[in-house]
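Removed: one protein chain of the complex. Kept in place: all other protein chains.
So, chain A:
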Amino acid sequence: MTDMTDQGQGQGQGQDAKPGLGLDLTGLATGPAQVWGAIRLVPLLRAEPIDDLRLHPVLYDGPGIVDVGDGTVYTAYIPHGLVADWTRDGTPAAAYGTQLGAADRPAEAMRLHFHRRMAKREAKTRVRFLPLHLAMEGYLALHFGGPTILWEEWSRRAVGRGLSPRSERAYTGAEVPGLEDALRIFEIHPGQCGVLVYAADALAAAFAVPHPDDYRLLHPTLVQDMFGELIHHYAHFGGPVRDFTVRIDADGIDSLARLRAAAEEQETAWSDFHDNVMAAGLPANSPGYRFQRVRRMRGSRFRLVRFLPPFERQTEQHIGEAITDDRGRIAYLKTFRLSENQVRRGHLLTSLAAHEWSIDATAAALGTTPDALKARVSRLGFGSLLRGDG
């Protein structure tokens, strides 16, 4: 019998998947979109930034964050895959899973086993994300309760020899045509705390942080983020998308005040259209998502949740992580749109996790034989998660 080696390590994650634990986008207003080629970037604006949840101070050079005082518990977070000098000994390490904790607490990080040459090339303390495949595979494994210790081992192997078998492709933002330029020329709004990335008007990723300063720091790193095959192809072949330009009906406008009112109406019309039509696939808006509370810090009003889509084929499916406050409003959000292959994979892994990684039980549930199931698992690139003695 083959089963999981090490379940739910290190992260203290609860397995209480609750369908009721939704995401609430209140406080994040939709701003006017900016278009470049096939990419549309929609800013998310906060009228009031969240001050008591900030990026881990290691990421800020210099003085760091001002203490909010007034007895507020200050909480720090680190996005998944962010590489920095977490261990304070000069070697780069990657945050494994989005993290939530006190500002003075060292992060739970995975040491990276880079080739010497690779490590030298990058400034060690620069804010950046993990090399793509490591980040994504780790991410998927994390979401499906994969083994943490194994991942470190596996990352060593993957960096040294590359992935085998390569079951699918994902792309860094730099490889998505136009995204790099779109991000470079994007005019960040004052008070902007997030962005929705569309490729040929398909929602590719949602990203939101608690504070505008965090956003400004992380905006350029979106180009190192990971995007699925679908998004890459859409950006490639989707052609230039059009701006949704304002249209004002000139009839009945007889004063500047009327004109101003008509202009403001147009702005609301856009944000309504966007929220209800374009962003309809966001986990906050679509049913069937399962939310998993991962961590709640003692004394803090924030909690970290991961969410999984229903894994329905042929529809928009996102996985991601969010930090919400006590009223369920989003402080931090990062999603990744799954490709069709990944949806299939996710379906398999959730089934495995649901049956506690018992191949026999899962196979029975999926109506297949254990051998066929094992073949499927290996084919999808998760062979290393299975013990070889089965």
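Operating definition for what follows: a contact is a pair of C-beta atoms (placed from the backbone, for glycine too) under 8 Å apart; a residue touches a chain by one contact, two chains touch by 3 or more; residues count from 1.
Going forward, contacts and distances are computed from a predicted model.
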Per UniProt record, name of the chain withheld from view ["TROVE domain-containing protein", "Aminoglycoside phosphotransferase", "ABC transporter domain-containing protein" or "Tol-Pal system protein TolB"]: "TROVE domain-containing protein"
Residue among A:I188, A:L217 or A:A365 that touches the chain left out of view: A:I188
Selected from A:G31, A:P79 or A:P177 as touching the chain missing from the view: A:G31
Residues of chain A in contact with the chain not shown: 31-35, 181, 185-190, 243-248, 250, 253-256, 259-260, 262-263, 266-267, 270
